[in-house]
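Apart from one protein chain that is not included, each protein chain of the complex appears where it belongs.
Take a look at chain A:
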Amino acid sequence: MAEVHVIGQIIGASGFSESSLFCKWGIHTGAAWKLLSGVREGQTQVDTPQIGDMAYWSHPIDLHFATKGLQGWPRLHFQVWSQDSFGRCQLAGYGFCHVPSSPGTHQLACPTWRPLGSWREQLARAFVGGGPQLLHGDTIYSGADRYRLHTAAGGTVHLEIGLLLRNFDRYGVEC
């Protein structure tokens, strides 16, 4: 059994055309992994940048995993939403990144995308908001069936993740 501590924060997001962003995040692991402590999903507050387009959330991530194998290394996935002045929420982007495998601090930038929809939907989105969303959340962090999608590039989610590994060297794993 080897252990992994994932300690860090979702710093914020930049490059989105929408303001007032918030982020739903989660972590997905394989069957060999077990969460010992920490919460595996969460949601940030809504942040409205005053200057520039970078929204800061500084949302903490603190997880402790134990694992029996390398298969199913943890994957972080994000849904960035924007909230308008009427309280309506609209999807701004889906993002994903693997939790790095080497111990230490990592600065990660996760680019996001969102489903595009037909031209009619695009037009509607530009004027009244809304727009298509993924039917199954797991498409964010799995590659299967991605080719069916037509997407648009969104902004970038910035993360700072510190990783502590334990006992991996005992099983001959170099990371």
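One rule holds for everything that comes next: contacts are C-beta pairs under 8 Å (C-beta built on N, C-alpha and C of every residue); 3 or more make two chains touch, one makes a residue touch a chain; residues count from 1.
What we mean here is this: contacts and distances are computed from a predicted model.
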Omitted chain (choose from "Negative regulator of systemic acquired resistance SNI1", "Eukaryotic translation initiation factor 3 subunit F", "Cyclin" or "Tectonic-like complex member MKS1") - UniProt protein name: "Tectonic-like complex member MKS1"
Selected residue (touches chain absent from view) among A:Val39, A:Val128 or A:Val173: A:Val173
Positions on chain A contacted by the hidden chain, ascending: 1-2, 15, 32, 34, 36, 66-71, 73, 75, 94-98, 100-102, 106, 110-113, 116, 140-143, 146-154, 167, 169-175
